[in-house]
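Every protein chain of the complex appears in place save one, which is left out.
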Amino acid sequence: MGFYERLMTLDRRVVYLAMALAVAIPLFIPFGVPIYVTREVKSVYDFVESLEEGDRLLLAIDYDPNAMAELHPMALTISRQCFAKGVKLFFVTLSQNAPGMCEQLVSKLSKEFNKKNGVDYVYFGYKPYPGLVILSMGQNFRISFPMDYYGTYVDSMPIMQGIRNYDDMKAVIAFEAGWVADSWIRDANGRYKIPVALGVTGVMAADYFPYVQSKQIFGLMGGLKGASEYETLAKQEERIASRGMKVQTITHIVVILFIIVGNIGFFMSKKKKI
Amino acid sequence: MRWQFPLLIVFLGGLFMAVQYFVPLEASERVYEYALDWIIIVGVFAMCLGLWSLFRVSLAKIQTKAPAWGYNFITLAGLFAMIILGLTSGIEEGKPFMDSFWYIYTPIQSAMFALLAFYVASAAYRAFRARTLIATILLVTATIIMLRLIPLGPLSGVNQTVASWILTVPNMAAKRAIAMGIGLGGIATALKVVLGIERTYMGKD
Partner (left out) sequence: MDLVSILWNGLAAFLTLCIFSILYKDNPFYKLAEHLVVGVSAGYFAIILYYNSFLPKVWVPVFHEHKFYYLIPTILGVLMWTRFSRKWSWVSRYPIAAYMGIGMGVAIPLTMQAFIIVPLHATMQPMGFTSLSLFNNLLVALGVLCALIYFFFSKEHTGAFGGAATIGIWILMIGFGAGFGLTVMGRVSLLIERFTFLRDYFQQLIGLL
């Protein structure tokens, strides 16, 4: 078997090992990479930065642990920015494994900023059928959420006094790992005209650029890069996503090399056959 | 009874909800709110179907000692352990139920999806070939987008601009066309369901 044929039939476990080393080694070497901020992420940052104390923001935490790596840093950074400004946050989860994500985020940040449940924020919890829940919140939050995640009546909370539906919110920022993102655009923005911004996984990011251009969403944060861009703008102490970008750089170099080597092997072995 | 009434319910429900969008009367808004409220409650019970199905299938495999039935025992043990922990300790952060979610479910789920990184690398090496013009277009575009994350010195600015242009112009055009196609398909399917032409969701007699 020629060299190029052997190159083409390399055991996949060698590829896996190369990938594992490409991820593991940079974790032990301190270096940084430049992060270029895009217009779509800056739009979200500028909006949150323009909020004033007492303004209300709905945050939808709709991701499972499989998307936590990309979306949790975004959610943490934006929530911290809002709490620091005194913005009132309304958390909701429409994905079945997201309640745990949101509970962890809410518990961590409420202790960090000394925020009180029912006064500074409310965590509505989870309900099935995301599309219908999004529509019902446009009428009245109490239709789907008469009680919060902890079983407290929302009407007994000071933060909910005079709050009825999306009209009382400045915007929705939804952190999505699935099709519920389409529902926020179609139902929340389409019917109730509430401004919507999305934080999505890298896999989904390319699909949502049309909605930025059509102004159906006012900002888009895509994957770990989007999270790192937001962290760069927010200048907070904890920068989980930014620390991961150096590893992304090395692994992307490795993947591009794989593509190049694979194609060299393909064309050279094809040339030999001719 | 078995077909006609359900189809009538689908038709009337669908017609009302479609027309209600254009009717801003308070009475129609009330009915709309009640409909949303009640269907969410129906959804709560519908979600239990999957849980019962999992229990039934796992139990059947254990009872019949199907191959690798021991693993189904692990599945049921996990299921009942979480239910007991949840009912006894509650669902707040720091309780055993949430600790089990964070230290058992989360690492396994995250690791399972992390495996995809290895498979993507393997696919890039073994399958990503510039065999045809359109495959080459795909390959070159993917490479330019991936190069965004690699510092290229003086070329970084150029690459960032080109990548941004690709994402906001041709990629946007492609994704918009796909989304419009999906939207049209969705409307056609919804109309077929409301008009009773599409009935597969009702099962068979």
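In order of appearance the chains are A and B, and numbering begins at 1 in each one.
As a convention for this text, contacts are C-beta pairs under 8 Å (C-beta built on N, C-alpha and C of every residue); 3 or more make two chains touch, one makes a residue touch a chain.
Here the structure is a predicted model, which means the values were calculated and not measured.
J.: Which residue numbers on subunit A touch the omitted chain?
T.: 13, 16, 19-20, 23-24, 27-28, 66-70, 96-97, 99-100, 125-129, 131-132, 135, 145-147, 149, 151, 185-187, 189-191, 201-203, 205-207, 210, 213-216, 222-225, 243-244, 247-248, 251-252, 255
J.: Go through subunit B and note every residue touching the omitted chain.
T.: Residues 2-3, 5-7, 9-18, 20-22, 35-54, 56, 58, 68, 71-72, 74-83, 85-87, 90-91, 97, 99-120, 124, 134-135, 137-146, 148-149, 165-184, 186-187, 189-191, 193-194, 201-203, 205 of subunit B touch the chain absent from view.
Note that only the chains that are shown with their structure count from here on.
J.: Measuring from the mean C-alpha position of subunit A to the mean C-alpha position of subunit B, what distance in angstrom results?
T.: That gives a centre separation of 16 Å.
J.: Would you pull the subunit A residues touching subunit B in the complex into a rising list?
T.: Within the complex, subunit A contacts subunit B at residues 8, 10, 12, 15-16, 18-20, 23, 33-34, 36, 38-39, 64-69, 97, 99-100, 103-104, 106-107, 127-129, 132-133, 135-136, 139-140, 143-144, 149-150, 191, 206-210, 212-213, 225, 245, 248-249, 251-256, 258-259, 261-263, 266.
J.: How about subunit B: which of its residues touch subunit A in the complex?
T.: Those residues of subunit B that touch subunit A are 21, 29, 32-33, 36-37, 39-40, 43-44, 46-47, 91-94, 98, 101-102, 105-106, 109-110, 112-113, 117-118, 120-122, 124-126, 128-131, 139, 143, 146-151, 156, 160, 164, 167-168, 171-172, 175-176, 178-179.
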